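Note that one protein chain is taken out, while the other chains of the complex remain in position.
Right after this comes chain A.
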Amino acid sequence: MLDDAEIREWFRREVLPLEGQLTHFIRHNWRVEDDVMDLRHDVYELVIAGARQGLPLATRPYMFVIARNHLINRAKRARIVSFELVADLELVDSDFGLFDAERHLGAREALRRVQEGLAKLTPRVRQIVQLRKIEGLNIRETAERLGIGSDAVRQQTSIGMRALTDHMLGGGGGGTARVAPPDRRETGGDA
């Protein structure tokens, strides 16, 4: 049994950088956009539970097998399973497994992505994120600087944190109602 610290380290190092590809995979194989975030969350949960018995030798195939099985199970339960869906899912393995080294963002790419992510935020949220990240202000100091309540700062920070995380991991914003399919760059497999 591995402890949480080991699993956390592995999850950050090996799993999260694959988020763009995982989201793309789920979205590609699941018609209901509103389910994508939930499904990804389920996959993470299963991936962590499985890793407790020992870390997989190769994270990518391990995670995509879990994702595929989970989608099949969900489809069966929802009685919407079709042969195309299952057949499609059986084929996915061949698409992945390459370019392991490329999933980490280069510094330039990370910078560009941060910039894009910031640009997507509302001006107020962006300002709060900048005060936090650049000036290192805490909640109370930010509230004083902007003359608003701490609760509002907390709420806006939460929005900024979640949106930027979605953007940095290339997984598409879960907070918005509908997100365009990620382009090839965001899948990370061909960067």
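Heads up, the rule we're going with is that a contact is a pair of C-beta atoms (placed from the backbone, for glycine too) under 8 Å apart; a residue touches a chain by one contact, two chains touch by 3 or more; residues count from 1.
Just so we're on the same page, contacts and distances are computed from a predicted model.
One chain of the complex is hidden; its UniProt record names it "Transmembrane sensor", one of "TolC family protein", "Peptide/nickel transport system permease protein", "Transmembrane sensor" or "Nucleoside recognition protein". Although one chain is not displayed, its contacts with chain A can still be listed: residues 4, 7-8, 11-12, 16, 19, 34, 37-38, 40-42, 44-49, 57, 104-108, 110-111, 114-115, 117-118, 123, 126-127, 129-131, 133-135, 138-140, 154, 157-158, 161-162, 164-166, 168-169, 174-175.
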